[in-house]
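Okay, so here's the structure we're looking at.
Of the protein chains in this complex, all but one are displayed in their positions.
On to chain A.
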Amino acid sequence: MTLLDVAELRLSFGGLLAVDGLSLSVAEGEIVSLIGPNGAGKTSVFNCVTGFYRPTAGRITLRGRDLRGLRPSAVAGLGVARTFQNLRLFGELSVLDNVRAGTHLWLRQSVLDALLHTPRYRRSERECTEQAHHWLDFVGLRGDRYGPARALPYGEQRRAEIARALARRPGLLLLDEPAAGLNHGEKAGMVDLIRRIRDLGVAIVLIEHDMGLVMEVSERVVVLNFGREIADGRPEDVRRDPAVIEAYLGGEPDA
């Protein structure tokens, strides 16, 4: 069943077409990779889906609901979580508080509860903390949870950011280069983590430059170049596609 459906998406900044008529659909529980050379428009697609950019034209629907014109927080409310290419943790806050952010949308607690410390406040705070620990356990974070997020090693920060996204309990998770800057062992761990997230029933769209990881983990690969889709298929087919090879290796003699 189709979860996310992007049709004829177009995004231009002034004269520059960042995304040029992209169509993409993601089924429930599917792992799809979005690849392409730098500047191909991959992150722009994420930003359109999550409401950070207003697409110039096209349709974006999640379970049939139109996402266009919604605030990013409203898109998150419909069950879309994301991570950022260049880590966007709340650096000064504790790792635990970072993951608590993911619980914001489903935590039932009013201002009055907080002022009076009602049983409901205590219950929701306890649940929120338990959930935060649960997701940090799930992503296998070993570092100090009570210390500031910026003090974590880089690889651990990636995991913490994914834990924050998962605490949202999303149906669709958009990962923007989750393996960037990770060493070999950490990359293997990331492959395992992505699979375990999918096993929860979460669909994943992945932007990644590491082809080994993409080929290993993806069920489907979509290749973008200059904002256009140039291939869409199983990893082994995409790898042999002449258009993809040309985009990556360069078709022009002087490129």
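Following the convention adopted for this analysis, a contact is a pair of C-beta atoms (placed from the backbone, for glycine too) under 8 Å apart; a residue touches a chain by one contact, two chains touch by 3 or more; residues count from 1.
The criterion applied here is as follows: contacts and distances are computed from a predicted model.
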Record-based protein name (UniProt) of the chain missing from this complex, from "Inner-membrane translocator", "Sarcosine oxidase, gamma subunit", "Lipoprotein" or "Branched-chain amino acid ABC transporter permease": "Branched-chain amino acid ABC transporter permease"
Contacting the left-out chain in the complete assembly, out of A:7, A:93 or A:215: A:93
Residue among A:1, A:16, A:111 or A:249 that touches the chain left out of view: A:111
Options A:48, A:76, A:213 or A:247, residue touching the unrepresented chain: A:76
Hidden partner interface residues of chain A, rising order: 50-52, 71-74, 76-77, 81-82, 84, 88-94, 96-97, 100-102, 104-105, 107, 109, 111, 113-115, 117, 121, 124, 128-129, 133, 144, 146-148, 164-165, 168
